[in-house]
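Omission of a single protein chain aside, the complex is shown with its protein chains in their original locations.
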């Protein structure tokens, strides 16, 4: 049959729907909440390969928390989680606006993905280290990092902890377990593994967390991370945030024929789980499971968060050019804030009224932080880092050639 | 239980046995010949994941060809296959010796792995393209490329098709479907995928074949190749030759916890097969299956060849420093030449006598080619490529600065 | 003659090339359906189909590696790296593979690929959207390196690059995409539609690789520049009133040494400018060539005005960028030396 073969055809994956079409996620299988087993953390990875193809969910349509993954958080913690997500959303809205007002050059928001970083943070302890991308500011919000410091960084003002050197939102907060963000995709995934290896080499108890987006899993560093994590059984949680889109390319371009991103872990013998990324409770439960594995010297876990990027990729992007405007409304996993809110209301712990009131409180807090930050300057106005700062910190000690250059610059 | 966690421990995989120990492969599961199913080429990849964890074998201990993968070669072809493997082995022995005699700088042999490249070549047709590593010279031998040209390249002599520019054995033979070998590991794996994409873009019928060793699968290019092959369903066969060792590191360092290298394909939805690499008939059957998939526009296949590197890594290496001297004797899959020979004898197509006679013939042919090659020079004696050749071919047309440099060199 | 921005001219070059030669294919991150984050490939997928212009996974290594394989097959891939700052994952494929394939195979396999990438700063893009990595490619034998400074050249050079039988690194100064930016960031930029180099023929034409162009004739001092710095140098000459001869190198490798040497022998003074960091920048090669070839003509040391030896900062962008003030000072110093 290969004697006279037909011409080959070139295949390029395409999303189901493009602008002008009607969004349709009916082909995305969504398992019922509570339907996926919760294995013990020391399970033989070979026996749970199917978890890479399912979705762990806790909150059902009615707003109940069901199944074996439910119950990892107290009422208090759940209420706090809601507040964190709401804070992140408000923070985003204000900073997005500040960018539009010319107060900074660039911003990236989390709309729709708040549960992932906010809930994950609560599964870690002091000393653990995240190697985040630009879309996990919830790690800072939920970790109690001051909003005003985030804003100072975004504004590159005179109080910017990074002295104006970095793009907005590329935070660094060591004491908050938040590694300096790189603008280069995926480079930090393998660094997270190296950090975790170091913890094991030193006989410490700290674990590391790598973060990457669906699109960025295609980068080579992803492979290096999985190879090293698998070989050295590093105490690391490897997170893939699948928000369905890179910039203009849908997840199929990076994922190819594998069905899921979690499946990537199977080729390395790394337990791989998929979780409803818009379900705060499910994210926390899976994060806790994976963190416990790492801390118990059981090695790495790969977790795929199934979520949806509701907003634009960044302030430089306009998604209406590549996907239907109403696609986010059709997204079957709903809104993480509303889902947790409904759950808490159903359980009598929350009300629409308290929600509105809290929204107002949060807005006030964000605005007050913003005022404080702006008193220290914004990108083009007011206090700013010095030109001298630009020459500092390239090395621990400034070498002669850089000293000469600084002199030449007259600073 | 993570309140007071125990210190983490650092894990570095180690081979079972080191020099001084007794080789032991009893933990390597070897399925019976004929026991693995042969699915149709258009099988749903999701239904054959277990093939990534088994070993397809045709020749059993008794020397019979058994099971659903048997029967892809005529008697003639099998006899020819034996001759190819014997030729490659003799070629290796002579060139290894030539290197020891100082006639060239470097050599790498195939001892124990002859079946892989020799049998694979017979599943391809004119126009297909291999992107080989340095350990697939069987592709040339079995494809009828003149031995004397290989030797001219090895000797970097005046007839060297590559003008002395390349390390010995880094052949290039376009008309024989053999891409220019790179000394950089794994770089060509993704190039093979690109070549295959090009064939599909043009609506041609040619397929590409990527080759990589077990150790080199850890390189990043491996990931890029799998991502692109999976996304664009490229007509490519992706081969991993698992000969148990990189240089001094055993396969566990690259493989980590995945169990097999074939498993790497599963994370991409790419059908993944493991095959007895010391079984000429099994290699051919699997190669044919994978090539047919590619040519039928069914996309990529990942194949792991389970074999053993009997000799040193290269003429610069001494394996007794890192593995027991007798390890190759203990290798459970035997010797590919002896296994095919026994099969042919059992079937009455061959005899010890004819084998010896053929050995002698081959030796004579190799020696005669060697004499011819040496008449054109060896690395340090006789005819050699010119210094002028060194300056040619950097670009299609020599740019002025290089012309000036050539002038300066006085050539 | 039609007016084009640099983006339109680059798009037109690919359009013309794809129309003339079925073997030209275009791909990269976001270049297919969407048409590229700078819109350089907009409309090409619609016009030529998904097999000729398509989206790639976010893997610069994969994009270049696949392009090399395609080129060895016989195609002519013209690929986009989204920002030059992201080319490093592909560096091995470029240096070890694309650049050496012809040589090591003695011409059996060749690598006619073009790797386009937006380069340079001035857009508050911080460390990862501002770099000028040209010197990391000019050191690599087997590559050609091109940096256009205007729409007309961009189109002619890009067509020439696509038709070139060897790998070409094509660096697009993103600050010039919409107009001839002269480094005065506080003043509005003229649009290309108002500039004579914005007049670009619709159809096929080439600007040959390896030829520099004198942008501003002068007799007092030679300024060697490329990309954005061509306009900065011109502005510095106007503002200082120094009769500088500004040479737009256009191709860095192979370099038009003849034009450079003729000019410096005439002016006897030379200033080299680029946005990239100083140490081991391409300016060092230019200084070396000038002093090797014009030693006895030189009346002053050849000066370099460049980015500082630090990563590219965000807030301090305009302290970092070698603007007309710094170039002007170097011109004065060189004249007074």
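Which chain is which? They are A, B and C, in the order written, and residues in each are numbered from 1.
As a working rule, contacts are C-beta pairs under 8 Å (C-beta built on N, C-alpha and C of every residue); 3 or more make two chains touch, one makes a residue touch a chain.
Note that the structure is predicted; figures quoted are calculated from it, not measured.
Novice: Would you list the chains present here that the left-out chain is in contact with?
Specialist: A, B, C
Novice: Decide which residue listed in A:133, A:220 or A:243 touches the omitted chain of the complex.
Specialist: Touching the chain that is not displayed is residue A:220.
Novice: Among B:310, B:345 or B:390, choose the residue that contacts the chain missing from this document, as touch is defined above.
Specialist: The one listed residue touching the chain not shown is B:390.
Novice: Determine and list the chain B residues touching the chain excluded from the picture.
Specialist: 10, 12, 14, 18, 105-106, 156, 160, 163-168, 170, 182-185, 215-216, 218-221, 246-249, 253-254, 256, 316-317, 321-322, 379, 384-385, 387, 389-391, 394, 401-402, 405, 409, 411
Novice: Residue by residue, what part of chain A touches the chain that was omitted?
Specialist: On the side of chain A, residues 129, 131, 161-163, 165-166, 170, 172-174, 179-180, 182, 184, 187-188, 190-202, 208, 220-221, 223-225, 227-228, 231, 393-396, 399-401 touch the unshown chain.
Novice: Provide the residue numbers of chain C that touch the chain removed from this figure.
Specialist: 85, 88-89, 91-92, 95-96, 99-100, 103-104, 127-128, 135-136, 138-139, 141-142, 253, 276-277, 279-285, 287-288, 291-292, 295, 298, 300-304, 309-311
Assume only the chains that are shown with their structure count from here on.
Novice: How far is the middle of chain A from the middle of chain C, if each middle is the mean of its Cα atoms, in Å?
Specialist: Computed value for the inter-centroid distance: 36 Å.
Novice: Which positions in chain A touch two or more other chains at once?
Specialist: 10, 12, 218, 220-221, 253-254, 256
Novice: Two or more other chains in contact with one residue: find those residues in chain C.
Specialist: Residues 51, 56-57, 59, 61-62, 89 of chain C touch two or more partner chains.
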